[in-house]
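The complex appears here without one of its protein chains, the remainder shown in place.
So, subunit A:
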Amino acid sequence: MLSRRIIPCLDVRDGRVVKGVRFRDHVDMGDIVELALRYRDAGADELVFYDIAASPERRSVSRDWVERIARILDIPFCVAGGIRSVGDARAVLFAGADKVSINTPALERPQLIAELADAFGVQCVVVGIDSVREADGQWRVRSHTGNPQAMRAPDKTTLDWVHQAQQLGAGEIVLNCMGSDGVRSGYDIEQLRAVRELCSVPLVASGGAGTAVHFADVFQQADVDGALAASVFHSGAIAIPELKQCLRGQGVEVRL
């Protein structure tokens, strides 16, 4: 049976892993390869590397660190941030990444999803979605979320975008529920369930993980394929081996 995936997300700047404090004052967390291997050894099923500088600075992801990871790492990894074209994606995929994740560039030009799917196959194409619930009760997407000053609200409901992204060739959706992001009070089960209903490709939950129980809840109640988290893993608040034992104990299929 297919395992549910536990996916740590690492923010990268100039080939180093950093931790942002309210989007600024980034603290150096260490060498990217060293941290990648540490998570691999702990039992992470996959890693996401988010190049936090690439998108705001309008430059593409550096091929160098992608290749450095690909040489050493023997579990799959996805690269996000700064991928705006087939050429950008090709550089990252041929440097050894297994998938690319696109967010704002896909909202600006949805056809990019189709171009990437045609060039590399849908399995390489992840669409990341930042979503918030607005006053009228609808979930709507946000773009340019890498920088709070630059954030925009294109008039698009999350559910419509999930539908459209799949039609165009998204092979996986990562839904980041901004309302619960960083709060550590649990994933947004209600929103993830609504998206799950119309999502036939793998769905990864993001935003809100605080305890092991939150992971069990999101797998069992929202039927997501993977759960992504950053701070709880980086701070050591949750250790992946214990998390997986806990999930196994709750009847969630995980790779031990």
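Here are some notes:
Just so we're on the same page, contacts are C-beta pairs under 8 Å (C-beta built on N, C-alpha and C of every residue); 3 or more make two chains touch, one makes a residue touch a chain; residues count from 1.
FYI, contacts and distances are computed from a predicted model.
Between the names "NADH-quinone oxidoreductase subunit A", "Sarcosine oxidase subunit gamma", "Cysteine desulfurase" or "Imidazole glycerol phosphate synthase subunit HisH", the one given in UniProt for the chain missing from this structure view is "Imidazole glycerol phosphate synthase subunit HisH". Checked against the full complex, the one of A:Met29, A:Ile75, A:Ala114 or A:Ala194 touching the unshown chain is A:Ile75. Checked against the hidden chain, the listed residues A:Gln111, A:Gln149 or A:Ser200 yield one contact partner: A:Ser200.
Only one of the listed residues, A:Asp45, A:Asp130, A:Asp188 or A:Asp217, touches the absent chain: A:Asp45.
Touching the omitted chain from subunit A are residues 1-5, 40, 45-46, 67, 70-72, 74-76, 90, 93-96, 98, 120-124, 171-172, 200-203, 223, 225-226, 255.
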